[in-house]
Each structure stands twice: as structure tokens, then as C-alpha cells.
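Only one protein chain is missing; all other protein chains are in place.
Our next item is chain A:
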Amino acid sequence: MSSGDIKGFYRQKKKNGGVTKPSSSSSSSSKKSKSKHYTGGASVGAPSAAQTPALVTRGGAIDLKEEYGDEEEALRQFDMDMKYGPCIGVGRLERWERAAAMGLHPPLHVREVLVGLASGSTACSSKFKCLWEGLV
């Protein structure tokens, strides 16, 4: 956390006056930031060296995959694949079932992730909605 680094705090604010393009795959990950990742106003993707230590991993690359894991990455790839039709307005599981009924052979591991989430204790309901849910 940025407890001692006041100068760094202010520098961050000036540099990032507007919206910066995140270096990761989508902008919704910034919307999904939870408060525990609050790093004193640092916006996602800011390349400044005054990044707070929490975000910086070994080698200096910004670790944003804390926000979402490989599972979410696979789900997002499924969302974006045009072969299965539009993803907006339809839940991911429903879209998977539809693709299967149409004979398009959607990837099985996507379904496993979604079914696993439904029965899991940490039911994260946002994973059932597509990437652009609520944004478009």
C-alpha cells in the first residue's frame, strides 16, 4: 500500500488525468476492480515507475491477472468467438447450450467451468453474464 509514498501518489494523479487504455485485454477489468486493490489512485495500465509495490510482480510486469484467472480468460474467448453467434443479451451457459443444440461443438471445458461455478460455494454470478453485460 502507498502509506509512505505521498510524492508518488501525486505524480500518479497528474500523469493519468484521463482514461488510459489498459494494456490487458478488456476495459471491464478496471470496472471490476475491488477495493482491496486500491493503490492510491493508480489507474490500470499506467506504466509509471511510481507504481505501488502491490501491483508489481517480479520482473516489473503489472500483474492484472489477479483480477480474473485463466477460467475467465477461456470464458471471454468463448464470448468473442463469432461462430457461436452474438454474446450480448444471452447468458454464457444459455449460449453454450444453444451452440451445442445447433451442432457447433462448443468447447467442453467452457461448460465445465460454468457448471462448476453453479455448484461451487464461491458463486460469482458475474461469470454467467457475458463480457459486455451492463456495459453496452
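Annotations
We adopt the following convention: contacts are C-beta pairs under 8 Å (C-beta built on N, C-alpha and C of every residue); 3 or more make two chains touch, one makes a residue touch a chain; residues count from 1.
What we mean here is this: contacts and distances are computed from a predicted model.
The unshown chain of the complex is recorded in UniProt as "DNA polymerase delta small subunit", chosen from "acetyl-CoA carboxytransferase", "DNA polymerase delta small subunit", "Protein O-mannosyl-transferase 2" or "Glutamyl-tRNA(Gln) amidotransferase subunit B, mitochondrial".
Seen across the whole complex, the unshown chain contacts chain A at 82-83, 85-86, 88-91, 94, 98, 101-102.
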